[in-house]
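What you see is the complex with one protein chain gone and the rest in place.
Labels run A and B following the written order; every chain starts at residue 1.
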Amino acid sequence: MNLGPLIFLAAFFGLAWSWFGMVLTPQIQIGRLQQTNTVPAGATYPVGRPGLARQGLAVYRANGCAYCHSQQVVQTGTVCDVVLTDAGTNHAGLLVALRKLRPALSEAEDEQLMTGLPKTIRERLTKDEADPMVKTLTSAGAKATTWIVPVGPDIARGWGTRRTVAEDFLFDYPVMPGSQRVGPDLANVGLRLPDAKWQLRHLYAPRSEVKGSTMPPYRFLFEKRRIEHTRSSDALSLPSDLAPEAGFEILPKPEAVALVAYLASLRADAPLFVAPLSVAEPVTTSTNNAATNQTTAASSGATNAPAK
Amino acid sequence: MISEPNASTTQAGQATLPTRRAPVPIWLIILLFLLLYWGMVYFDQRSGWFDERVYFPYHSYSQLEQWQPATGAPNMVQQGRAVYNKPTCVACHQADGNGLPGQNPPLAGSEWVNEKAPGRVIRIALNGLSGPITVKGLPFNGAMVPWKDVLSDEEIAAVLTYVRQNKEWGNNAPEVTPEQVKAVRAKIKDRSTPFSPDELKQIPPTD
Partner (left out) sequence: MTPPSIQPASDASAPVLRTATVSEIDISCRLPLMVLFTSAAKWLVIGWVFELIASIKFHDPNFLADYSWLTYGRVHPAFSNSIIYGFCLQAGFGVVLWLLAQTGGVALAHRWLVTVGAIFWNLGVTVGVIGILAGDSTGFEYLEMPGYAAVLMLIGYLLIGLLGVVTFHQRRERQLTVSHWFFFTALFWFPWIYSTANLLLVTFPVRGMTQAVIAWWYSQNLLVVWLALVGLGTVFYLVPRLAGRELTGRYTAIFIYWVLILFAGWGGIPNSASVPAWLPTLSTVSTVLSLLAFIAVPLNVCETLGCSLAPARRNYPLSFFVFGVIAFCISGFARAGCALLDPNQIANFTWLNPAISQLSVYGFFAMVMFGAIYIILPRLLGVGLPWPKLVRVQLWLSGLGIILVVLPLAIGGVIQEVQLGDARRPFIEIMRSSLMSLRMSTVGDLLLLVAHVLFLANVAGLVIGFYRARAVVTYEELTEDLFKAARAKA
């Protein structure tokens, strides 16, 4: 029996089977993703990165930053907070409702809860626990919402407010989710460390900003130049043991500037349907300008979590 | 019959032991089925059944829907925006309301959208549209699907309000209430075909 063709068919089938499941289906599902909208504000998300940030992505790729830094925020669960947004006019009724929700508190503390709104009344509940509590408060004439809060060690560490999803990487090429966390996760580093000067100093001499860091210095992304007449405004201000000799200054090369622009553009905090998250309503109304769309996303992304 | 090649190719040149055709151990087969069963249960619990919107830690679309933040006081424009982007309307009319030239007419600045009384747009939304139409001076000749079976009166009212009151798009028309949609739906409940633009031109918008 000539088994040659049979083996070929078996191999073909096995490979086609995994190709179908892991290449074709994801291409149909995720490969045709379009921009989506934040919830509930309806702003378009994501907007493409500005040109300098895109160049920075190429620098990130060329220098293999993804071998030490990931860009995936992990979420292990979601909980609810009950947030009082408006005390209404029925203070007595509201007080009764608050005592029901927080029986352990004194009356004075409950009065406190009714001022300086919005305030979190109860935390870390399931949806089934939180919704009836919100009903109790609203039936007393106040306004309250169930505040959706993603949880997980990454989120608790401040690396993000929600998990990263496919939409966060829609326009990037190449997508480098990262495979190691030798260094911290960078998915929201644009929110966490927006200061470009800090980033440049950190690239030039990581240990000057983070004690004990094992990140290699990227001095080749900078150049040392003689000071012409006055110090350039772009020059790095380094501590004395790292600063160049008198008469010289360290300036970032275009690659460093682009890389820092890319890092500043990294954020994945917009509330989406696939990754629900409560955010404070934006103060300004959204406008249709693409540039300010980012601003809208920024202000809606600044999760001004209500005071506890 | 498959068998090993002849002994001359044996490395050590020794005579090989007699052939033993041991079958696949039965416990391996049993383990295969046990693991397949486990795999199905695991997949059922955690995969969201291939739904592309379900990410861990959510297990199903309905669970994901439950966990959406409440929008607070019902706001027609916000609700309408959500309906628009479901992606009910955005797929054809685009996120900026400009549609696709030659294919899908724009909603931004459209004279059809901005009529004071909403009778015509409600009919379009309910039953769809087919036939040549001129919008903002440009001709289109596509077909729009009906939404009367997919969207409720509240949803249609919300999305029409959102479109008609979208200042970014240059629209400025009065809102649409669910009662208006309900009234029109009752009037045309026997009709199942899409409207054509010429027909709509015959019907006064206040109807």
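Keep this in mind: contacts are C-beta pairs under 8 Å (C-beta built on N, C-alpha and C of every residue); 3 or more make two chains touch, one makes a residue touch a chain.
A quick note: this is a predicted structure, and the numbers were derived from the prediction, not measured.
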{"item": "Given A:G51, A:P132 or A:P174, the one touching the chain that is not displayed", "value": "A:P174"}
{"item": "Contact residue for the chain not shown (choose from A:Q72, A:T161, A:S265 or A:S278)", "value": "A:Q72"}
{"item": "Missing-partner contacts on subunit B, residue numbers", "value": "1-6, 8-12, 14, 16-17, 19-25, 28, 31-32, 35-36, 38-39, 42-43, 46-56, 58-59"}
{"item": "Subunit A, residues in touch with the chain not shown (by the definition above)", "value": "2-4, 7-8, 10-12, 14-15, 17-19, 21-23, 26-27, 29-33, 61-68, 70, 72, 74, 76, 152-154, 156-157, 163-184, 206-207, 210-221"}
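Going forward, only the chains that are shown with their structure count from here on.
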{"item": "Chain centre separation in whole Å, for subunit B relative to subunit A (CA means)", "value": "27"}
{"item": "Residues of subunit A defined as touching subunit B within the complex", "value": "1, 3, 25, 29-30, 34-37, 39-42, 44, 75-78, 85, 127, 143, 145-148, 163, 165, 271, 273-279, 281, 287-288"}
{"item": "Interface residues, subunit B side, partner subunit A - complex", "value": "1-2, 50, 52-58, 64, 66-73, 78, 81-82, 84-85, 87, 95-96, 168-169"}
